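The complex appears here minus one protein chain, its other protein chains still in place.
Note that the chains take the letters A, B and C in the order they are written out, and that residue 1 is the start of every chain.
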Amino acid sequence: MLTLTPYEAIDQALAEEMRRDPTVLMFGEGVATKRRALSDEFGGQRVRNTPLAEAIIAGTAVGAAATGLRPVVDLLFAPFLCYAMDAIVNSAGKLRYVSGGQFAFPLVTLAMTGGGWGVGAQHNHNVEAWFVHSPGLKVVMPSDAADFKGLLKTAIRDDNPVLFFVDLGLLHTPGEVPAGEFTVPLGQAAVRREGDDVTLVAYGKSVAACQQAARTLAEQGRAAEVIDLRTLKPLDEATILASVRKTGRLVLVHEASRPCGVGAEIAALVAEQAHDALKAPIVRVTGPDAPAPASFVLEQAFTPQADAIVAAVQRLLG
Amino acid sequence: MLTLTPYEAIDQALAEEMRRDPTVLMFGEGVATKRRALSDEFGGQRVRNTPLAEAIIAGTAVGAAATGLRPVVDLLFAPFLCYAMDAIVNSAGKLRYVSGGQFAFPLVTLAMTGGGWGVGAQHNHNVEAWFVHSPGLKVVMPSDAADFKGLLKTAIRDDNPVLFFVDLGLLHTPGEVPAGEFTVPLGQAAVRREGDDVTLVAYGKSVAACQQAARTLAEQGRAAEVIDLRTLKPLDEATILASVRKTGRLVLVHEASRPCGVGAEIAALVAEQAHDALKAPIVRVTGPDAPAPASFVLEQAFTPQADAIVAAVQRLLG
Amino acid sequence: MKPTHPYSDPVDQLARMLLVRAYEDRIAALAAAGPFPASCPSAGQEAAAVGVVSALGADDLILTNHRSAGHLLARGADPGRLLAEVMGRETGYCRGRSGSLHISAKELGVVLTSTIVGGELSLAPGVALARSLLGRPGIVTCFFGDGAACEGIFHESINLASVWNLPVLFVCENNEWQAYVHRRETMLTDSIAAHAAAYGVEGRSVDGNDVAAVHAAALAAAAQVRASGRPFLLEARTYRARGHLEPDDQSHVDAGELAHWQARDPIALARERLIAAGQLDLDGFARLGAEARARIDAAVEFAVQSPYPDPAELLANVYA
Partner (left out) sequence: MKPTHPYSDPVDQLARMLLVRAYEDRIAALAAAGPFPASCPSAGQEAAAVGVVSALGADDLILTNHRSAGHLLARGADPGRLLAEVMGRETGYCRGRSGSLHISAKELGVVLTSTIVGGELSLAPGVALARSLLGRPGIVTCFFGDGAACEGIFHESINLASVWNLPVLFVCENNEWQAYVHRRETMLTDSIAAHAAAYGVEGRSVDGNDVAAVHAAALAAAAQVRASGRPFLLEARTYRARGHLEPDDQSHVDAGELAHWQARDPIALARERLIAAGQLDLDGFARLGAEARARIDAAVEFAVQSPYPDPAELLANVYA
């Protein structure tokens, strides 16, 4: 095992995949400046700074992906994806289908998301659900260093466009990462903790909040199962449903706003497919439907914390 | 009562509001050419063609709204919103909050959405859920001519940014519209048909599919209640919950794709707040999670039809 | 009639223009006759399409947009498979999933067509980057309209191609219209090629209704892109002879403008030049036209006989 931050794990994944496959390249605003080890090893053709123009960064990745390369682009912060929506949604997500299968789009977009830096709503906005709602895309959002590495490697090898969201709050928290070559499959959730009383489903940094809540609940004699989605699209429906069939109670946790979020999707899934197993209402613990405030005290109040999860479970378990 | 198509109802709403309030203006690609009566009546200052550039059309609306005008912009087809996301989501949706309440953004964006024209995925993509998921916005999607008029008038008077989606399949179908001045409030669903056995919730052209399904079900002795959401954000939670508490069964219908769609949100809402009233699983009847095909036969298969709704209800009622 | 690329015989070029015209005339007739799937006709712009495409080599790639029939036919597309696509048939180039507005034909090197105005501009630098980095031959030609030149992505695309030394031949078909908006309502200056200089790119405008002039300019521009590995912006000044979408009565178009350009019909200009040069006579011209129409007859027949896609395959090809 190595101890790496997710930032380092991402660098390792990029370096390993670029070594393995000469068609992998990376570009974005400041990529060559900031990922110095990568640009030293792979040179200016494969690690590139770009002009400040997200639409053409994404479009160039899409065009290159369709014609033989496997680009990874860093779009910095999730709200900047607003400039890149046409390339991602209308081109990468649709042109395979529209063309009757003539093209594939093996590309990865990286973007940081979520609170933790206190810079407000134009840097901190969790929009992963937009891409879950859009056809032809895959969406990944890891919660620990090992998954950052293993999922990114798989995303790079996948022949479809993958949105890879990096929860900013996790980026510099060290974690254990297996030493050798390994990958983590897309579309497979991880049961982080087993329990019979309630299922907590989360992703990104909300997984840690659920783990913390589960520890508190354990002290109270309640056994919470914690599921880390890891991939938001395709969703690991089987793991979620199996857990809810076991526990009969479901709490969904994410920082993204509630309406039409990933929690809504999972609640709907369970209400459709495991209705009979449900012993209690489903509960969502999410960020509010508001822009993210900059002020540290408000940003803290914005992000779902363990105590809110504990309180929700207590209400459910009566 | 008048008989108008939604297209005409929109024109009437625009004309009436422009007469009433000199700060209302309209612009977009071809607006002055295509809405000739409006441009004749209100002149080139208030009804404008634009360059072909959605980002600046939307941005200009946002800037103008914050400083004294009430713009309505026509962005043509929903997928073109991909170019306008920054202005809508990051500016109109957030800058009121970010600025501590210094600005308001009374603007309306019009965009056509949905199947019916057979031109494929880059014109036909239902993305209304993206905006439901984004803070600070309102989202409207009417199902009949009267609501097109009444909701548009209210949207123009609202001090918040309103995304007004025009279901293409309805645009040229005449309907009854009250003759005099009237408005329809935002955030209020309409119960189109009452019934005790099952609640069908839909919006846009799916309301007609539900109505048709309800008629078929009536012949089979099943009483379906049909709720037309009209406004997707804010959602009329009370009307939905009251109906489900009455019927105990819920079918959600929309053409937009399933994951993280408006149906997911309502399913989650009900699973949270009316769990005990549910006598059966919730069912979603939606468009598939795929780009929309052009070919007429495939486009038909893509759009939820009455028979699929009937079949879903029959499964629920056993 | 799949040409070897490039093709420089002016009679071949005229024949190709006639094929495009016959194709568009037929679609207009079908659309006028009753419900017919939407399409954006390229009639009037045949010289721009044929002049450029005939200057490209077999390894070169093309990105195009909603008004693509000229580019596709000039490249050797089968009009039967095009019409089948327009009509939503399984035998179309995109198996009926595209319809008319975003037809790609990878086998012909026509890739990643987007009907989002500017979409093709966003994708072109990446296609060129892949060719450069993979050491593949050929340049990338990207067709777009004067309207697309109003989208910010035009600016981002040409700038990136310039900064990264990408072999992209940008071809703006300036046809004076952007759907229902006249170009003069959308920009104060007259030339789109004039933008090139601020990006350190060479730009040039050419009479887009003169196929020989376009062909010569495109050959020179393509040669320069090939030699330098850098972009070039070629503007073809032409005119959209029919409405934006079939059918359209063009009631919003100034009659004088229409008449001016009708007098500059690219096919008539090419015909007169060839006749004056003794390379063709009226009989020969009539024969070329008849051949083109006969191909389109057969193409319509093929399309109409072709099956619709199977709804059971609605979900095929969403993911790789």
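One rule holds for everything that comes next: contacts are C-beta pairs under 8 Å (C-beta built on N, C-alpha and C of every residue); 3 or more make two chains touch, one makes a residue touch a chain.
Remember, predicted model here, so these are calculated numbers, not experimental data.
Within the whole complex, touches from the chain that is not shown fall on A, B, C. The omitted chain makes contact with just one of the residues B:G30, B:P79, B:P135 or B:G195: B:P135.
Considering B:I56, B:A146 or B:L241, the position touching the chain not shown turns out to be B:I56 (whole complex).
For the chain missing from the display, the contacting residue among B:L14, B:A32, B:V47 or B:A64 is B:A64, taking the whole complex into account.
Contacts to the hidden chain, counted on chain A, fall at residues 29-30, 33-34, 49-56, 79-80, 82-83, 117-123, 288-291, 293-298, 300-302.
Contact between chain C and the unshown chain involves residues 150-156, 159, 162-163, 185-189, 194-195, 197-200.
Residues of chain B in touch with the missing chain: 23, 25, 45-46, 48, 50-51, 53, 55-56, 58-69, 71, 86-87, 90-91, 95-106, 135-136, 159-160.
The definition used in the following text is that only the chains that are shown with their structure count from here on.
Listed by label, the chains that touch chain B and also chain C are A.
Comparing mean CA positions across the assembly, the chain most remote from chain C is A.
Centrality annotation: B (chain centre taken as mean Cα position, compared with the mean over all protein Cα atoms). Chain B and chain C have CA centres that are 36 Å apart.
Chain A and chain B, compared by their mean Cα positions, are separated by 29 Å. The multi-chain contact residues of chain C, meaning those touching 2 or more other chains, are 96-98, 102, 114, 116, 118-119, 152, 318. Looking at chain A, one finds that residues 86, 90, 97-98, 135-136 touch two or more other chains.
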